[in-house]
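Here the complex is missing one protein chain, while the rest keep their positions.
For subunit A:
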Amino acid sequence: MTTLETASAPATTTTPALACRGLRKRYGDVVAVQDVGFAIAPGQAYGLLGPNGAGKTTTISMLVGLLRPDSGTVLVGGTDLAADPTRAKAKIGYVPQEIALYPELTGRENLRFFGRLFGLPRRRLAARIDEVLDLIGLTDRADTKLGTYSGGMKRRINIGAALLHRPEVLILDEPTVGVDPQSRKAILDGVERLVGEGMALLYTSHYMEEIERVCERAAIIDHGRIIADGTRRELVSLVGTADKVELVLDGDVETAFAKLRAVEGVVEAARTGASSVRLIAEGGRYLLPALITAVEGSATVTATQVIEPDLEATFLHLTGSTLRD
């Protein structure tokens, strides 16, 4: 694991809204999560970035008390989840990866059901439901059956159901999967607003842009382990000053790829499709002519894109694979 000295680490005097240490979970032969630990301060947004099967959902299931870890501890606002689950769970707003709502109930009825489970008194719950509906922008559809909603609308209710009790920490497991751009924007705006109001956030995704936009700190998780964590800048600096270069090739891509890897300055190389490759290269934008020359004879470059360092580049750098394949 790459650990960084961080200037922006949360002050140790405040109790983290959510902290875990040494989490480990095994399914038969598969170790889904091992030695996962981090702390999120109140009002801080923390990202968990990892490809499919990395162990994000397994980690979250242990954080919200759905899965008993083989070892490790979870503290929610200082309360030990294993010792006092009811008290700890009351501080968490958990948004499952899949939509988990009753299709035959209306949006409002769904919210009311889950709100009651958190013990909100009737009157206050009714008021909170209105506020949450407003926040997720579904006031006008609140009284129609959930089964008739679009995917994006269901996603928004899915999140809303976790907000009614004003949790200290909101845990979102890939909240924007399969969502239209409009709903996605609404979700991200809403989440940013909540963080601005002081809610702690754990946000998992394999969408780099979302983590980069929403989270000030993030961990990169792969094969059940956190392989790096820190602020966005710290993580990106792990790749050095390298740029990401994407090329679309026409011709003998295999041979061209091998030639590209050998170009001086290319740090990492990965195939991203039948005819596309992605390179991490020192000063990539100045290297373009060299790259185009390198493939001559086997292929021609039909499109290029140069991206300055980002989390995706970091991920590629750390794991040698892309986040989405």
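We adopt the following convention: a residue touches a chain if its C-beta (ideal position, glycine included) is under 8 Å from a C-beta of that chain, and two chains touch if they have at least 3 such contacts; residues count from 1.
To be clear about the criterion, contacts and distances are computed from a predicted model.
Student: UniProt name of the unshown chain, from "Fe-S cluster assembly ATPase SufC", "ABC transporter permease", "Sarcosine oxidase subunit gamma" or "Paraquat-inducible protein A"?
Tutor: Listed in its UniProt record, the absent chain's protein name reads "ABC transporter permease".
Student: Using the definition of touch stated at the top, determine which of A:F38, A:F114 or A:Y207 touches the missing chain.
Tutor: A:F114
Student: Of A:V31, A:I99 or A:V306, which residue touches the hidden chain?
Tutor: A:I99
Student: Hey, which of A:P42, A:G65, A:G152 or A:G251 is the one touching the hidden chain?
Tutor: Spelled out, the listed residue whose C-beta touches the missing chain is A:G65.
Student: Using the definition of touch stated at the top, determine which of A:L49, A:L75 or A:A161 touches the missing chain.
Tutor: A:A161
Student: Determine and list the subunit A residues touching the chain excluded from the picture.
Tutor: Touching the missing chain: residues 64-66, 68, 85-87, 89-90, 92, 94, 96, 98-104, 113-114, 116-119, 161.
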